[in-house]
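Mind having a look at this structure? Questions to follow.
Only a single protein chain was left out; the remaining protein chains are all shown in position.
A and B label the chains in the order they appear, each numbered from 1.
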Amino acid sequence: MSKIFTAVLVAVLLLLPLAVHDTYFLHVMIVMAINVIMAVSMWLLGITGLISFGQAGFMFIGAMTTALLTKNAGWPFWVAMPLSATVAGLVSAPVGRLSLRVKGVYFFLVTLAFGQVVSGIFAYFQDPFGGWYGIRDIPPPQPVSLFTTLNKVPFYYLALGLLLITCLVIYRVSRSWFGNVLWSIRESDLLASSVGIDVPGSKLIAFIISAFFAGLAGSLYATYFGYISPLVFTFEYSVNVLVYIVVGGFGSFAGPILGAVVLTVVPELFRVTGKYQNLFFGLVLIVSMLTMPNGLIGAWHRLVRKA
Amino acid sequence: MPIARRTLLAGTALGLATPFVARAAEKELNIGVSIPLTGPGAATGITTQRTLEHGAEVINAQGLAVGDDVYKLKMTFYDNKYVPAEAVTIVEKMLADGTRFLVSLGSGNSVPVVAKTTAVKCLQMSYASGKTHLTAPEFPLSFRVAPTNETAWAVYPWLRKTFPDVHKIGHMNPSDEAGFTESEDRRMIAEKNGFTNIANEFFKRGAADFYPVATRLASANPDLIDFGGSIGRDQALGCKALRELGYKGMIMLGYSDVKSFVEVATPEAAEGTLLFDTLVDPQNDAQKELQTWWLAKYGPPFPTFAYSVWDTPFILANGIRKAKSVDPEAIANAMHGMTWTGLYGPEAFGMKSVYGIDSTITRAIPMAQVKGGKPVQIAMVAWPADV
Partner (left out) sequence: MNGTLIAQIVTSGLVTGLIYMLIALGVTLLFGIMRVVNFVHGELVMLSAFAVYFLGSEAGLPFFLALPGAILISAAIAVFCQYALFRPLQYEILNCFIVGIGASFAIRSASWAIFGPEPIAIPATFPGVLKIGGVFIAKQRLFAAALCIALAVLLYLFLHYTKPGKAMRAVEQDREAALLMGISVERVYLSAFVISAILAAVGGAMLGSLFGVDPEMGAEPLLKSFIIVQIGGMGSIAGTVIAGLFIGLSDSITGTLLGGELAFIIDFAILMLILIVRPRGLFGYDV
């Protein structure tokens, strides 16, 4: 059943630009794709029982790598992109190793600190990181004639492609034997290690995978927006991503996706109300936390059960 | 997990449908205004909104005729929260709606979008520091409608004449786009006018404790500290900290809501501060009218930044009439080097000698000083003829 739904959904997404030409709409879809990639990658950490506020930091690293490679070194985006994700993954290894030595709330804070340190370093050094100015005029992917400022469609497909790859990988991982290991770690560290699971090692792998995809999202952001700065990859953004997962629902893969979709759209709806945007966002959060602690998916389950 | 999948589909359908709802179709002359309505700079943003609204009202009442058609200006205001990514999204939305005129406040918001607006042939009018990132021959549709770092071209020669004892200049700027531009320009212009720059400090915008920065500046002991691109609370706290740390030299700043500045810095600390590009008392009827209108509608205090904003829709209307068209490119061509009589008297788009294109506003720069806790007008500096 679910396979059919997924196939239909993917088909719709693939054919969308043929029916819809509104560039603002495509723009929102691309932003949504970035948010979903971030949400899904963070979710993988979540099923391990870890919440990291450093995701924006890894995203920034990915974005910065792409920016420097494509703009300064002139490398093609298609090379820079996997490299950026890899760099984010590589950096995450020692960071993860150190951060994972602490648990629970303390882990939150180390990752938060990490995110701030990354931002701070990139902000402080104008050369080559652009400082608070940031870096602008980041080249789009080759062929440049295709990825122009005016035509969003190729960017849409790029984003969609990366999104599908990310979802496929993360979904597979979560369903695999390794995924079960992660779930079991979330249930109980102690129990998991007592049956011989390498708990620290598994956590680290989840951390690295998560950082890898955050870096990928960052790379996409850099090439699409053409402009990155410390004002983009903030603690607030990491929190946003966390909120996507919580509002959408933790328990299943669809949760972070739904959360990211809904919470990308809601602020756009309220965009014209200007100063009240954050107010509504905050209220949406409060209401969903109080009435739907298992997220939208959980609420749906409850609804369906009642019927 | 069929249930979850269905939810996913529903959610995506929701996501797909909503942008259609979020837009509205308009037939007037649409102008998008990207300003900070929350966060730092919100004060300026709100002033901008109110002033532009009224300006559009006046123009619409007069009627903007192009050939046989009469256009009404319709301004839509967006909160960019002073975050570049928001500014970009706002422009995307605007352009998709068919809007081809942008008014943008803040260089952090104006610079990232100028490449796009140029490519799409959207006319962009910015209140921002920007130099060649915003004002250059490659951006023929980008106009700067408030002199920012440029004011220094007029102010420093005036300083030289009016305060002959001032030789050493210190600079204090926020560590961002605007701040770096201001710092660079002001130091260069100061040197050109025979001053020595002995200190150049940056602070994180929105910081609370200015003692560290102020300590460094005070120990360099310049004769005058130029606050450059600093705005809002940063100015007041910087001034307060400097005075508390014993700094006795002069302080100069602009872009200020003077009442708030004096209140937060404390009147003792604020005393004697030079205010560049600050109009205190209406010098002519047009200015008086604006002030009267504001006080009647919103009550005191009257933010003098409104003076800087007022002309914008009129400049655009002027350009439209001169070009006899509502096509942004035609208007832009008409506006290069255009002269007109605005709120400050004779004004023009100029500065070709500096930027290679005359798309930056040039006008008289009013100077004021804080005396007895209130701003007092002390000069109207004419724009130097050679710039």
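Methods note: a contact is a pair of C-beta atoms (placed from the backbone, for glycine too) under 8 Å apart; a residue touches a chain by one contact, two chains touch by 3 or more.
Fair warning: this is a prediction, and the values are worked out from it, not measured in the lab.
Q: Thinking of the whole complex, not just what is shown, which of B:Gly98, B:Pro137, B:Gly194 or B:Pro212 touches the missing chain?
A: Checking the options B:Gly98, B:Pro137, B:Gly194 or B:Pro212, the one contacting the hidden chain is B:Pro212.
Q: With the missing chain put back, one of A:Ile51, A:Met64 or A:Leu182 would touch it. Which one?
A: Checking each option in A:Ile51, A:Met64 or A:Leu182, the one touching the absent chain turns out to be A:Ile51.
Q: Would you indicate which residue among B:Val166, B:Val264, B:Ala348 or B:Ala382 is in contact with the undisplayed chain?
A: Of the listed residues, the one touching the omitted chain is B:Val264.
Q: Please pick, from A:Val8, A:Val102 or A:Leu191, the residue that touches the omitted chain in the full complex.
A: In the full complex, the listed residue that touches the missing chain is A:Val102.
Q: Can you say which of B:Phe203, B:Phe227, B:Phe276 or B:Trp294 touches the chain missing from this structure?
A: Of the candidates B:Phe203, B:Phe227, B:Phe276 or B:Trp294, B:Phe203 is in touch with the missing chain.
Q: Using the document's contact rule, name the residues of chain A that touch the chain not shown here.
A: Chain A touches the missing chain through residues 51, 98-99, 101-106, 108-110, 112-114, 116-117, 120-121, 123-124, 132, 235, 239, 242-243, 246, 275-279, 281-286, 289-290, 293.
Q: Which chain B residues touch the hidden chain?
A: 38-40, 42-43, 45-46, 175, 201-204, 206-209, 211-213, 215-216, 219, 232-233, 236-237, 243-246, 257, 259-260, 263-264, 266, 268
Note that in this section only the chains that are shown with their structure count from here on.
Q: Applying the document's contact rule, which stretches of chain A touch chain B when the two form their complex?
A: Spelled out, the residues of chain A in touch with chain B are 1-2, 5-6, 8-9, 12, 16, 22-25, 27-28, 31-32, 123, 126, 131-134, 136-137, 148-150, 225-227, 229, 231-232, 252-255, 257-258, 261-262, 264-265, 268-269, 271-272, 274-275, 277-278, 296-297, 300-301, 304.
Q: For chain B, which residues are in contact with chain A within the complex?
A: 1-9, 11-12, 14-16, 18-23, 37-38, 42, 76-79, 83-85, 88-90, 92-93, 95-97, 108, 111-112, 115-116, 119-120, 133, 175-177, 179-180
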